[in-house]
Structure formats: C-alpha cells, structure tokens
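With one protein chain held back, the other chains of the complex are shown just where they sit.
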Amino acid sequence: MKNCLRLMLLIGMLLLALCSGVYAGEAPVASLEALTDVQKYNRAIHIMAMLLVGFGFLMVFVRKYGRSALTATYLLVSVSIPLYFVKESLFAPAAPATIIDTLILAEFAAASLLICAGAVLGRMKMQQYLFLGILFVPCYALNEWLVLNGGLGLISGKVVDTGGSIVIHAFGAIFGLAVAASMTTRQEYETAIESDENSDKYSLLGSMVLWVFWPSFCAALVAPADVPKTGVNVILALCGSTLATYFASVKLRGKISAADIANATLAGGVAIGSTCDLAVPGSAFMIGILAGVVSTFGFAVIQGKLTDWSKKVDTCGVLYLHGLPGLLGGVVALFVASGINVGAQLTGIMVTVVTAAVTGLVSGKVLAVMGRRVAPYVDAEEFDGEEGEEDVVMAIAAEEPIA
Amino acid sequence: MKNCLRLMLLIGMLLLALCSGVYAGEAPVASLEALTDVQKYNRAIHIMAMLLVGFGFLMVFVRKYGRSALTATYLLVSVSIPLYFVKESLFAPAAPATIIDTLILAEFAAASLLICAGAVLGRMKMQQYLFLGILFVPCYALNEWLVLNGGLGLISGKVVDTGGSIVIHAFGAIFGLAVAASMTTRQEYETAIESDENSDKYSLLGSMVLWVFWPSFCAALVAPADVPKTGVNVILALCGSTLATYFASVKLRGKISAADIANATLAGGVAIGSTCDLAVPGSAFMIGILAGVVSTFGFAVIQGKLTDWSKKVDTCGVLYLHGLPGLLGGVVALFVASGINVGAQLTGIMVTVVTAAVTGLVSGKVLAVMGRRVAPYVDAEEFDGEEGEEDVVMAIAAEEPIA
Partner (left out) sequence: MKNCLRLMLLIGMLLLALCSGVYAGEAPVASLEALTDVQKYNRAIHIMAMLLVGFGFLMVFVRKYGRSALTATYLLVSVSIPLYFVKESLFAPAAPATIIDTLILAEFAAASLLICAGAVLGRMKMQQYLFLGILFVPCYALNEWLVLNGGLGLISGKVVDTGGSIVIHAFGAIFGLAVAASMTTRQEYETAIESDENSDKYSLLGSMVLWVFWPSFCAALVAPADVPKTGVNVILALCGSTLATYFASVKLRGKISAADIANATLAGGVAIGSTCDLAVPGSAFMIGILAGVVSTFGFAVIQGKLTDWSKKVDTCGVLYLHGLPGLLGGVVALFVASGINVGAQLTGIMVTVVTAAVTGLVSGKVLAVMGRRVAPYVDAEEFDGEEGEEDVVMAIAAEEPIA
C-alpha cells in the first residue's frame, strides 16, 4: 500500500512538472488586471483558512479523535489541491484558466472533499483519507465538467451555482453518504460519538472561522463590482440561519445544542451559494432562515431516526449541514434568479445527485477493501504518545510533591 | 416572548425586503472604484473575524460559560447587522452609503454591542442577549447620528473619531455598565467568576485575533492612500499597550495576570481609534503605552474596589478595556490632531456619555422585566448534553445548593 502511494506521489510530481505550462498564459502587464488577480488570491487565502482551520476544527467535536481529524484535514487538503492542478494541466480546455482561478477551483474541490470526509470521519485509517482524496477528485471534476462546463452535452443551459450549493456542498455530502453506506460496521454504529465542553469549543472555533470567511468562498470568482453585494448577501444569509438555528434548536430540543449552533448556523452560507450574486438582501436573509430551520430540523429530528433506521453513521451530519441546504439552495434559485433556465437547473441538480451517489458507492467499495480501523473515533490507535490521558495522571501524580 | 421575537424577525424580513433598494445606487463601472470597494470588503471580513472569533473567544475566559459566550456572540452579531441594514434603509440620507460602507457601519454597531454585552456576560438568558441587541442598535444609531452626522444640530463641527474610540468603544462600554447597573443581583455579585488554564488560553486566542485585525477595523473606511499609515499607527499603539501592560501587570500585582495580558494589551487599539489616521508613529506608540497603563491599572486596582463599592458586576471589565481607553482616545485627539474643533470634540464625548448612560439604564430596566437566570455563569442551565464531562457532573453536583 505504501509503495502504491509512493508511486502516486511520483506520478504527481511528474505531472506537476508538466504543469509548468500553467504559468505560460500569465504575466499580465495591465496593472488593473494584476490587482484584480491579487484580490482573488486574497480570497483564495480566506478559503484556505476555511479548509484547514474551519473544517479542521469543526470536526474536532469528536473529543477523542481531535488530532486525527486535524491530521486528516491536512492530508485531504494536501492531496486534493495538487491533484486538481494535475487534472487541469491534463485536460486543459482551449481557454485555460489563470493560475489563480485554478487555485480557487482546486480549493473548491478540497472543500467538497472535506465535506465528504465528514460523513465517515473517525472510521477510516489515516491512509484511507488519502485514498478517498485520490478517488474523490476525479469524480468531483467529472461532475463539475458535466454540470458547469457542458460535458457530454447533458445540460444545454447555464446552471446557476456561483457559490457551489449544488456542485460543492450537495455533491460532497452525497458522495460521503454513499461512501458511508458502503463502510459502516456494526461496531461503528454501536460506538457512541462523544463530545465534551472542550471539543465543543474547538468545534465552535471552526464554525466561526467558516462563518467569517464564507463570503470570500462565495465571491471568490465573482467580478470585482459584484463582490460587495455578494459578500453582504452571504453575511445576511448566515445571520438568518444563525438566528433560526437558535430558535429551532430550543424549540425542538428544549435546550440549546452546541452541535446545532456549530453546524446549522452555517446552513445559510450553504444555501445562498447558488444565488449569492443574484439575490437581494431580503431574499438572502430569508433563504438563510429557511436553511437554518431545515438544517436544525435535520440534526435534531431526522439524524437520530435515520441512523437507527439505516444502521449507517454520518459522523458529522453532512446530510443536514451540506446535503439538504445545498439542494435547497439549488432549488431556491428557481425563484430568486430571474431568467433562469429551469430545465438546466433541475437537470444539473439531478446529474449531481446521481453522479455523487454512484461514484461514492463505488469509491466506498474500493476503500472497504483496504480494511478498517479496529477502534473507531479514537486517536490512540494511530497516534504516538497515546499514553496521553494516562500520561496526565502520571505526570500530575509524579509532581504532587512539587505542587 | 417567543412570539414577540418571531414578530420581530418577521418585521426584519419585511424590512429587509425593502432594503433591496440599497443595491440600486451601485454597480460601479470604473474599475479603480470597484477594486477600492473590494479592498473595503476585505477589511470588512477582517472585522468579522474580530467580531466572532475575537470578541467571542475573549469572553470564553469564564470557564463554565464558554459555549454560552460563543453562542451569544453568534446571536448578537446576527441580530445587529440585519437590524442596522433595516435602519439604513428606513432612514437613508440624501446621499446613501454604498452597500460596503453600510456593511462596515453595521459591523461597527455589532462591535459596540459585543462590548456592551461583555458587561453583563453570564447573567442574562440567551434570549435576553437578542433583546439587548434589538434595544441597543437604535440607541447606537441615535448616538452615531447625533455625534457624527450632526443630528439635532447638537454638534456643529467635526468630531475626530475615525476608528471609533468614542462612538464605538466608550458608547458600548457605558451602555453596558448602565445595563449592568439595572440588573446585577446579590447572587450574581456573590458568585465568583472562575477561569482556568484552558479558558485563559481561549481568551488569549480571542485577544490575539482582535490584535491582528484591529488595524483593519480602524482603517476600514479610510481612503486607500491613508490605509498603510493608519495600519502602522494602530500596530505601534498596540505594541505600546502590550509592553506597558506587561510592566504594569507585574508592577501592580507582583505576578503576571493572564487576564491583563488578554485584555489591556488591546487598550492601545481602543485609544488610537480617534486619531489612527492623524497620529505619527511616535505619538501612536505613546498613546498605546498610556492606554496600556490606564487599562491595566483599571483591571488590577480599580475593578476590585469599584465592584465592592457599587455591588455591581462588570463581567469582562469593559470599563477598563473599552470605557476608559476610549474616552482617553477621544481626549488625546485634542493634542494630536492639528486644527481640531475642540468644542465639537468635547461635546461629542459628552453627548456619547449621556446618551449611552440614559439609553443603557432604560434598556436595563426593560431587560430586567424579562426575568433572570437562576445560576449565573454556567452553560449547564441552557445547554443540552451536559453529561459530556464527568468533570461537569462533579462540578454541578458540588453546586447543587445553588442550582
């Protein structure tokens, strides 16, 4: 298995060397263009903060699996971004994207992969996350090509999905659920996923970092003149889902759930994605409220029932944060975007669902062949120095005379 | 009460729908202008990082109230920003602000509200934070209108307050103290506010995020050519207060206090606000040193005495971080800004103090009617899933008489 990975790394290196051509079409002389690209670069950095600190810490809510979640985040980002560059240089269209656009598209792929990984978090060996990334990127790129670039001529019109409600969020979530469907074992199903005060706070940190930089995610590739409007729409949608999540959480559970607050608050960002540059403030705020209610209902009501019924575990509840709000965002575009091509939009959603489900199921089967963890949801199995918890007891005990 | 909130949300939605007109005056064709607005957008994102991650985690120093502090932060931001947009569309002046300027002004209001909430942190039910926001925003906007936009003709000249020492920091702190004056109970006064190693670290995280992005807060609405100078002034002021805080903390307490380091280090940013674009590096650094000394003296010496004397609790010590340094910044402008209108500046400060105190007291009375928490400063009362930690169970058990 290691040789296999090394081979892939080697191939990666060779292909990356090919990639050098990516720089050819660049070097803008006109300064306004250069400054515009630097502003895109800046939003690309914001997205990177979401990928590592945001998604990474959001997944630290599994209290004994925090270091693994963060390490997996590092690996998933580091495998998917170079792979997307390789893909871009292999299948460069007639008018290749600039290097900064390619970076942002690669980050979108990484975001979708991290969403996908949330569904099976804690139940794969570390190497399997890498393989998941290697399997995911081509499937993601296939769907991107089919839905956004007219691949195979499946969709004749323009699909409205600027911030990726459909092709990033819904695709990642459904792919992840399909992988989980192939992989959940009885032991995993029966092992409780524990969180505590501290893991909740880390999770809220990740959540807030995602909230803060979400406008840059949605506005990443938008023209300069549309960036402020897009940013405000995303912020108002997030405000809407945050308020709605609080009310729905208290209503549905009787008390506030930290998990709802960390997750469903973000549903507005997911759902506004498709129409982030087309909505007006009022509709953005209302889309956010709707998404927050749907997402919180998912976490508070559907998750438990669906898990019991299906005997499958969706560790982070990606169906409720990314899947349903993503589909909602794609459908809502029909009412918000004027002059939208209804047929194209609906076909785009359907193609995404089918592609994600099929490629996800197949990927899950492939990953299942590589074996599985003995003990789910704990760092101890793969991390060094796992005397950790015991460690502290020892250390304190040994120091009692000093203290 | 819930119906009441729902009604307000509904009104919010309707008004937001009205807000659509905000986009009308936009769509700049000239690219230099568009790029300038994107740069403002970028600073708006920096401010958002301060609001959520910065203020949010700074308040996690109350160790058993961390999740509540973060949730309250989410709600306060999410209620104040849409409300400010509603206000803007209702009372649009002849020359309405661009959407990105409105966003930044809304974030300023949210910052002031978070400062205010710091004074009563841990002593309100979660819904009361929302009401606090609903009461605060109009009062804040009133003061903004009176002091900066010549409302009622109270102030004839220009008040120097680019980064909001007066109208953001001092206003928020005094409003918060006035609310606290209406609300502190004997039990709250007698319950110690506990912090520990971990809550200190979260608090330092929030502090550092505030420090890092503070220059963008002060330079948010500054012309492009003045941004670098403003940024450097703010950074030097923060360096000054950080050094001064360390020396003052050791001098006044004998040991270093993590609370001083997390809070008073930021006083330079508060105090330089008024003159951030007018000072020179030397004066900025010295303003920072002065503010750091004043703030640390407040935390180390005044806070204990004032609490005992007044029997009122200022949970986060906002008087010492935002109140005194904010007023200091407003007064210091008299010496730093050349050609300043002394009368206008002093009147502006006085109007702010009076408006904040009066509207804060009234708001406090209104909030007090809504009842209060049984157990102050603990998440357990309102949060789900408290089984998480044995620790917590133990702690709660020990507190049963109170709960």
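Going by the order they are written in, the chains are A and B; count residues from 1 in each one.
What we mean here is this: a contact is a pair of C-beta atoms (placed from the backbone, for glycine too) under 8 Å apart; a residue touches a chain by one contact, two chains touch by 3 or more.
All values reported here derive from a predicted model rather than from experimental measurement.
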Taking the entire complex into account, which one of A:66, A:122, A:231 or A:329 touches the absent chain?
A:66
Of B:228, B:304, B:343 or B:371, which residue touches the hidden chain?
B:228
Positions on chain A contacted by the hidden chain, ascending:
2, 5-6, 9, 12-20, 22-23, 26-29, 31-32, 34-35, 37-42, 44-45, 48-49, 52-53, 56-57, 60, 66-67, 70-71, 74-75, 77-79, 81-82, 85, 98-100, 102-103, 126, 130, 198, 202, 205, 379, 382-386, 388-393, 395-396, 400, 403
Even though one chain is not shown, chain B touches it at residues 32, 35-36, 39, 42, 46, 195-198, 200-201, 204-205, 208-209, 211-213, 215-216, 219, 223-225, 227-229, 231-232, 235-236, 238-240, 242-243, 246-247, 250, 253-258, 261, 265, 280-283, 285-286, 289, 390-391, 394
